[in-house]
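Excluded from the complex is one protein chain; the other protein chains are retained at their positions.
The first chain written gets the first letter, and so on, giving A, B and C; residue counts start at 1 in each chain.
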């Protein structure tokens, strides 16, 4: 897994950040849900996954898709509605998907992917090859009954399902504290006897360590597990939503940048030279440029073909 | 509250049991959900309620309605579809209701009354007279997401809501252990910081004591509370459902009869003489006879009137 | 060819599928040792065990969500919801995910899921009596079938369990106790094919599920008075077999649509429009439930639903209407 080492993790986080910047710079960007600030959760989690595992996530899916190894050009194509996207440009924002790459994908209904992921886990359990399903969702999803119904059945049936809450402390404008009563969201797992923990979602190493521990638990038949990652969203809820947070709060959040944090750590540890860093930045710039060119070259879909492919 | 003393509780439990026997003896009984065996939960709970509180419950509503003080004749009339019922014979089985008597009533959708009850609690909170809403539901309802969504909002908004799970260990044929992962169903309240406890639902005194403690907590602004009562259903799920339990299991359950249990206790304590007991039985017989006669005398509804009363 | 109960026909189709297809599973409340509310799964648990015949909690949303996810990931689940009323709790996974998955993923994901719903009224009250077929058939990506007899119950379930996308299989509380002949050799009834349940020449009654027997009873009453009705059993609501309906109506020139659900934006409205779009104006009338909740009260329930007498009267007044000439142009 490219992200299984720190340099790889750094590169993937940088790629996600850069690809999103390129996306929002486009005139045809439209409505998008950005991962900016939350890259460490997706990248740290993906580092613990095996090729046959399936990752499902919320509409905030760009970093998760790239972390799972989807081609940046294909992702960009899908996001701007071109046929070179894995969904032929029909899924687009909020509905990225490529099951063949272990990315069952995004579903833009909040908490909508939870029971779906449990179903995927049921299918993987029946296959019996040790693969697991992972569902990545936001704090907002923890207000939905789907969390309860899914945890209960997953625990009863010992499904190979890892639930990962990317808790960026907000549901659109609503602070998590105003929407959710539990002290920690991982507390929700306790009544069901589901193994759970909460980590700093801005620290990719912490996320990866927890994800490795919990995926092992799930993979070895221990039943479902629940991981809460506390993160920060650097942009407004969506490209079409007003920012509701104070600039001071945003500034403090941005100071926690998971990319700078890992880069600094690696520098301090002597694991990342200035040249390597510059080379990384250069590679990322090149990848993003190539991705945009690839997407750009792909046509928009033909309606009649799409409309014939229903059900 | 008539049931606030043991003799009263005994009388109400006997009344519910006897009324149901009279009901099922009727040719026009039809589909009914009986409380037989679970009378102590309804009666012990009702003993803790004040006139302006509102009780909501599942479709298994006969003992709760009588415990709340509804007229037995009116209840019987509703159950057999006569206009003398509080719902003019339209609600009938599974939908008994008389808000004026503090019985907001039954709703036959499993877990369907949970969020409704929270809404009633919100209205009572706004009224600010210290009244509370109480929702009585079965163990089966604890598999539904409504429990989660309702507890979360009730805790956040400190709603005056008491959730009471009448856990008779089965959802139709499905054992609670096969449907619900938590060790105790009252454990579900913990993540939300909701005060909770589990008691023996076949002991009306234990139910009443717990209900008094938790209603005080809720009434005094402590926020919602959760009470689990472990009970036994003496008849099959409904009058039209097959019995799925072994006769040995049923026999053991019936040995826990909450009515005999209280009667014996009162005898042992010298609080109930043989004559008083006989008098009680006589009163109950008379009440049930009167209730049946009253219901019998009431006509069936006129469709056009009913159909004009929609929305 | 043996005579079996409707519930046995359903059960046989499911059993044969589970025998033949190791990926097929059944999920639902009390579908296990209990054998289903109507015994329509009787014996499956004993034969296939708890891993393939799964009792679920009372959690319709998750039941269907799990079915959708499992189907999308390689299993062939049948999810049973005993009362169609409660599909209202499960429409998000069914409509927002299953019906859209193939389209939105560019064909990467298929959802070969069967959701079995029991519709109709039988004395259980306002929240246990509803029929929402018209809603489900309007969802692009969902196929909806509704057998009226034993042979179709079997054949349509076989087809549903072989489909490559989500199928809603609608049965009816009043059908389970009925019986009828069933061919011993395995066979399917294809989707999108209506059946002529009774040939006739004066008027066409189009119905599905339990209402087909009501239509046939009405046709019996009417034949005594010399009115000869053709009864069309839709069997499949999506896709809809308009050709068979139109063939009948172009013969009779009079169409009565009959459904147990609500008339407003109902199946009858859709059929009446499509038939007239193809055939031009014909005498049409629609019959369905009264616009009110369905009470468990025997008097109210009976008054709110179509019965043979009401259907017969509707046909008589339909045949009385002669003027179908266009109004003066303004």
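Before moving on, here are some points about what is shown:
By our rule, a residue touches a chain if its C-beta (ideal position, glycine included) is under 8 Å from a C-beta of that chain, and two chains touch if they have at least 3 such contacts.
All of these numbers come straight from a predicted model, not from anything done at the bench.
Every visible chain touched by the undisplayed chain in the complete complex is listed here: A, B, C.
Touching the chain that is not shown, out of C:4, C:44, C:109 or C:126: C:126 (per the contact rule at the top). Within the complete assembly, C:251 is the residue of C:39, C:122, C:198 or C:251 that touches the hidden chain. Touching the missing chain, out of C:33, C:193, C:217 or C:269, is residue C:269.
Of the options A:8, A:30, A:69 or A:193, the residue whose C-beta touches the omitted chain is A:30. The residue touching the chain not shown here, chosen from A:180, A:202 or A:272, is A:180. Touching the omitted chain from chain B are residues 54, 85-91, 95, 97-100, 104-105, 107, 109, 112, 114-124, 126-127, 133, 145-146, 149-150, 152-153, 156-157, 306, 309-311. If you put the missing chain back, the residues of chain C touching it would be 61, 85-86, 88-89, 91-92, 95-97, 99-100, 103-104, 125-127, 134-135, 137-141, 201, 238, 250-253, 262, 264-270, 272-273, 276-277, 279-282, 284-286, 291-293, 295, 323-330.
Panel shows chain A; residues 28, 30-31, 81, 89-95, 107-112, 140-141, 143-145, 171-174, 178-180, 241-242, 244, 300-301, 303, 306-307, 310 of it touch the chain omitted from the view.
To be clear about the criterion, only the chains that are shown with their structure count from here on.
Using the mean of the Cα atoms as each chain's centre, the chain most removed from chain A is B. Chain geometry summary: the mean Cα position of chain B and that of chain C are 36 Å apart. Averaging C-alpha coordinates per chain places the centre of chain A 46 Å away from that of chain B. With touch defined as above, residues shared between interfaces to two or more other chains in chain A number as follows: 145-146, 149, 152, 156. For chain C, the set of residues touching two or more other chains reads 56-57, 59, 61-62.
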